[in-house]
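Every protein chain except one is present and positioned as in the full complex.
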Amino acid sequence: MIASAAEALARDLAGLAEAEERFRDEVTLLIPRPRLLDALARAREAGFSVLTDLTAVDRLPQQPRFEVVYLVTNYGAPARLRLKVRVEAEDAVVPSAGPVYPGADWLEREVFDMFGIRFSGHPGLTRILMPDDWEGHPLRKDFPLVEEPVHFVGHTPKVPSAIIPKTRRTPPTPP
Amino acid sequence: MTDLARETLVLNMGPHHPSTHGVLRLILELEGEVILRTEPVIGYLHTGFEKEMETRTYHQNIVFPPRIEYLATMIEEHAYVLAVEKLLGVRAPARAETLRIILGELSRIASHLVWLGTSAVDVNVTSMLMYCFNDREHVMDILEMVSGQRMMHGYMRVGGLQWDVPPGFTERVRAFAGDLPGRLDEYERLLTDNLIWRERTEGIAVLSYDDALRYGCTGPIARGSGVNYDVRRAFPYGGYEAYDFDVPLGTRGDSFDRYTVRMEEMRQSRRIILQALDRLAEGPVMVEDRKVALPPRAELVRSMEAVIHQFKLVSEGFHPPAGEVYSAVESPRGEKGYYLVSDGSNQPVRARVRSPSFNNLQALPVMIYRNMVSDVVVAIASIDIVLGDVDR
Partner (left out) sequence: MTPPRPEGIRISRAPTPSALTEADARAVEGSILTTTVDRVVNWARRNSVWPVQFGLACCAIEMISAAQSRFDIARFGSELFRASPRQADLMIVSGRVSQKMAPVLKHIYEQMLEPKWVIAMGDCASCGGVFNNYALVQGVDKLVPVDVYVAGCPPRPEALLFGFTKLQDLIARRGAGRRPS
């Protein structure tokens, strides 16, 4: 059951949004990049005063590659709403949400560190979790996990992530 | 002659420091003893949890959450399995939910005891560490009795629990809950009216109501500033809607208010545990859905379908539908959330951990502005961060 405040905000932002998804009682709006700050400001005015989370998803091989996800919460209602913006890898710049939600500061630094997405207008976009001279952005799909295989004499077992490989849903076949 | 009163001193605190509660580095700019600017430097415990969780199945990922926030381990596991259950659209049976609540609240008490002990020892009440850890050992005994492990339990499963609790569990929990108020009264007698404790915590590291909202602070640090938000009340999960408990709030937002909020939270946790023990009824502790849970061993000799389900679950794991969910619980630090994105395969595309300590720590520079350098220790202790949670 989606909270009425979230429904109201979703209706309010429907004009700005490109798409809307509903899954398991959650509403997600896809906002085009030029209208992002406008959408966030309107969310804040509607009582969604807290930026609970700001993160990104690397959708490789789908295009556009990156998706920056904002989760805003209305403590009074209470209600949650998710806003997303999609950017290409070559043009991975998003306006910083700092003016609307000051708590976005470290969250944006983390997204920059892990994905390489830049936030224009951020006061100090530097690495936060990795060492300052680290090269690469670890949570990108093309950055390897860097697993060190353990060597025994005469046998090298599988690295942990290879033990159960990624599979799609396959229906069970009767014998 | 330089004007000494105007010169600022840059002081580095950490990452190896006895009072930073982990590997946290603070670069403090001081004017005399007064703090003007703080820059926390984190990342010294970054472990790559989120990337690791992308390379494993949802079931294999259960080992990671208790290692992220290692003080309230049952609550962490609860957070993760709830998110996966939301993604799958299953709900654990009633007995499993009640047991999860009991174990979660015990973990909350254990975590607050560690906070109390370490905060007090930072202010040099060294005996508190001994008392609190001794009480915590009783909780560890109960958790070990249930899961076999003192800390990294791996007891909760997607769809329920690994196995049912052994006989004697309810008696042990009742005994612990019976002793707890007396212990807490002793600690409050030692600290609450203690002149030194009050001088060191009252008015220190004040976080205003607006700042708490602005920086996305949650948990006792926000409730100490008057923000009435508890995930168990706002977005009830796992059966909490049926329980009767109060959410303590502070007024001034200083360290002393956070202390009273957490002490009261321990008492409220005990209240929830007693209600849950009364509610505990017989029943299964795992869902019946064979696409999610392993079939019982006895069924394997009778049913070929059970063998196939077993084989598929063990060799591949279940495949949730494509979509994304965010599911949060109230950890002792604040709102701990898991944002899972699935593409229909057996491994998550993205497993994001919304860490309460990360957001709470952002507010530290604002909190200790114009406090003395000796108050930094009290401030960090009162935020109650876990560096594993901050850095993931």
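The chains carry the letters A and B, assigned in the order they are written, with residues numbered from 1 in each.
Operating definition for what follows: a contact is a pair of C-beta atoms (placed from the backbone, for glycine too) under 8 Å apart; a residue touches a chain by one contact, two chains touch by 3 or more.
None of the values given here were measured: they were computed from a predicted structure.
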Quiz item: For the full complex, which residue in B:L11, B:M130 or B:A175 touches the chain that was left out?
Solution: B:M130
Self-check item: Touching residues (missing chain, whole complex) on chain A
Solution: 130-131, 134, 138, 143-148, 159-160
Self-check item: Missing-partner contacts on chain B, residue numbers
Solution: 15-18, 22-23, 43-48, 51-52, 63-64, 67, 70-71, 114, 129-130, 133-134, 136-137, 140, 150-152, 387-388, 391
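Quick note on the criterion: only the chains that are shown with their structure count from here on.
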Self-check item: chain B-touching residues of chain A, taken from the complex the two chains share
Solution: 21, 23-24, 26, 28, 49-53, 55, 57-59, 69, 71, 75, 78, 80, 82, 101-103, 105-107, 110, 114, 127-131, 138-139, 143, 145, 160-161, 164, 166-170, 172-175
Quiz item: Once bound in the complex, which stretches of chain B touch chain A?
Solution: 42-43, 46, 48, 50-52, 55-57, 60, 86-87, 89, 213-216, 218, 227-229, 234-235, 304-305, 308-309, 312, 315-317, 319, 323-326, 328, 335, 337, 339, 341, 344-347, 349-350, 352, 354, 358-359, 361-362, 391-392
